[in-house]
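The structure that follows is given in the form of structure tokens.
All protein chains of the complex are present and in place, except for one that has been dropped.
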Amino acid sequence: MFHDVNLENPIGSVEGIYVAKPKKVENAGVVTSILLYMLENKKVDGVVTARKVKGILGKILLIKTRDELLNTVGNCWSVVPYTMKLKDMLTSSNLNKIAFVGLPCQAQFLRHMKTFPLVESDFANKIYVIISLFCMGTFITDGFVKLIREYKISPEDVKNIDIDKDYLVIIHSDGEIKVPVDIVLNHIQHGCLLCPDYTGVFADISAGRAITKKGTLLITRSKLGDNIIKKASEEGYIEVESASEDEITKLKEKALEKLKRAMDYTAKLL
Amino acid sequence: MPSILVLDLGGCEGCIASIMNSYPKLEKKYDLYISYLGNLNLDREFDFAIVSGPVSLVSSEKIDLLKKVRENSKILVAYGSCASVGGIFLYSKGQNCRFASIGKVVDIDYSIPGCPPASRTIINFLNCIEKKGGRFLELFKALTKYQKLSGFDLIDDVVLTGLCVGCGACTLSCPTEALQLVDGVPDLIVEKCIRCGTCIVRCPKFTQNILR
Partner (left out) sequence: MMIMELDLKKITLDLQRVCGEVKFLMYCKSNKVEKAFFLTNYPFRGFDNIVKGKNPIFALYALMRICGICHAAHGIASAEAIEDAMGITPPMNGRYMREILGLVNRVQSHLMHLVMAIPDFVEESKQAYVLKSTLDILNETHSIMTKLGGSSTHPSYITIGGVEKIPNEKILSKIIENIGNLRDKYAEYRKELINCLNETYDYLRTIKFKPKFLGSDLFYGDKYSISVDKIKLIKYSDFHDDLPDVEFTPLTLALYEDNVVETGPRARLAEYYEYNNDSLWGLQEARLLEIELSYKRIYELLEKLELGEPCQTKIMIYRSGKGVSVFEAPRGILVHKVVLNESGRIENYTIILPTMFLVPVIEKATQNIEVRFAEVIPRIYDPCIPCYSAYTLR
């Protein structure tokens, strides 16, 4: 069962919380390693994920091989829409077990589609596992690009984006800059300000940066998700340890932050 | 075993046919009363009544029947787009031809749109009820307040109000491919929308809003 967030529990239902590091393949992230484990061990026939095209923009891809997968890196910080083309790709192939990687909002509707296929044209029966990335919100692309240009950075040079307390850390080819979150907030999509879900409570596995130590935080929410993590670790694709109390507390604080923001904003809207 | 009444009030019967497909699974856990099996009996009480099709507002017989079903059932589910959100029958015109979603005539407990909902939906729905919960159940409950939902509402209430983040849920859900993303923003091909309501029910922003 997948439960919604609330003030007591801002991270939803949990099977296990882990901190993981990639092991088998260098330069690949934990999520990529898990996907690789599933592809190489025939747990899934394909993976739907986003690839960074340039700057903060991305493109959705259906991936079937190891090489294709290892080419997709980095997070995009803009919603990469699942388009009609994706539906075409899925219905016009004999792929039957697909792993989806997306944002909490996408995990929500995929879970909905999987549980309640409201129309027969749904490809819900092809969804095997849903992986969600943590999300603080996504940017209105143009506004954000203008903002970083003010810091004399070209969007093409952006390597990674992260949040560190009250600052947004933009890592680019020549170093990094810190932008106060208050300024950044203006460029977050209004819909995202309404969203209470930081971790992606409808995914089988949620993944994001660990706070207290280096590594990736993994939350599993179903037996399926938990088994995948355990097997991926047994097969040596990732290294896993249970998350510390401190880590979980910090995670909840961060999730609560987004939830409260959403509540404030909803109240303002109504 | 809990009893289920399946009844079509005047739709295309596609919803009944889709439920019939799940019959081998359903009969293991439920007593199914459905005209396709020939055991429809409206003079008893039911744990669930799954009603599909719109209710004809010119037929007092159908309105009375619906009220009777409401009285005789613990949980009444508006199943399929016509029963839950009106579907294409909202376009019906003429003196002898007026239809509405059944929520306009009686109180309903859950509202499940879809044209028709795939066979698995009914099974998962009953499972959720058995396990008492889940957010999607709350969603179907919240939907009972709405007697009309469609791609038009999606555009008006989510896209034009600026709440859309462009996740693509609606385009992937539309059975007639009436929604396309133009530069990351959904746009409705109006002549293709058959008012099934699937897109807006899948929209994370809309659901977050109605559940809060």
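Order of writing sets the chain letters: A and B. Residues in each chain are counted from 1.
In this section, contacts are C-beta pairs under 8 Å (C-beta built on N, C-alpha and C of every residue); 3 or more make two chains touch, one makes a residue touch a chain.
The shown structure was predicted, so the numbers you read here are calculated from the model rather than taken from an experiment.
Visitor: Considering the whole complex, which of B:88, B:154 or B:169 touches the chain not shown?
Guide: Per the contact definition at the top, the residue touching the missing chain is B:88.
Visitor: Could you tell which one of B:77, B:149 or B:194 touches the chain left off the display?
Guide: That would be B:194, which touches the missing chain.
Visitor: Touching residues of chain A against the unshown chain: what are they?
Guide: Here the touching residues of chain A are 91-94, 119-121.
Visitor: If you put the missing chain back, which residues of chain B would it touch?
Guide: 8-18, 20-21, 23-24, 35-40, 56, 58-59, 61-62, 87-89, 91-94, 96-97, 99, 115-116, 119, 175-177, 190-194
Following the convention adopted for this analysis, only the chains that are shown with their structure count from here on.
Visitor: Centroid of chain A to centroid of chain B, CA atoms only: how many Å?
Guide: 31
Visitor: Inside the complex, what are the residues of chain B that reach chain A?
Guide: It is residues 18, 112-118, 120-121, 124-125, 128, 131, 133-136, 138-139, 158, 162-169, 171-173, 175, 177, 180-181, 184, 196, 198, 201-205, 207-209, 211-212 of chain B that touch chain A.
Visitor: Show which residues of chain A lie in contact with chain B when the two form their complex.
Guide: Listed in rising order, the residues are 1-4, 79, 81-84, 86-87, 102-106, 108-109, 112-113, 115-125, 138, 189-192, 194-196, 202, 262-263, 266.
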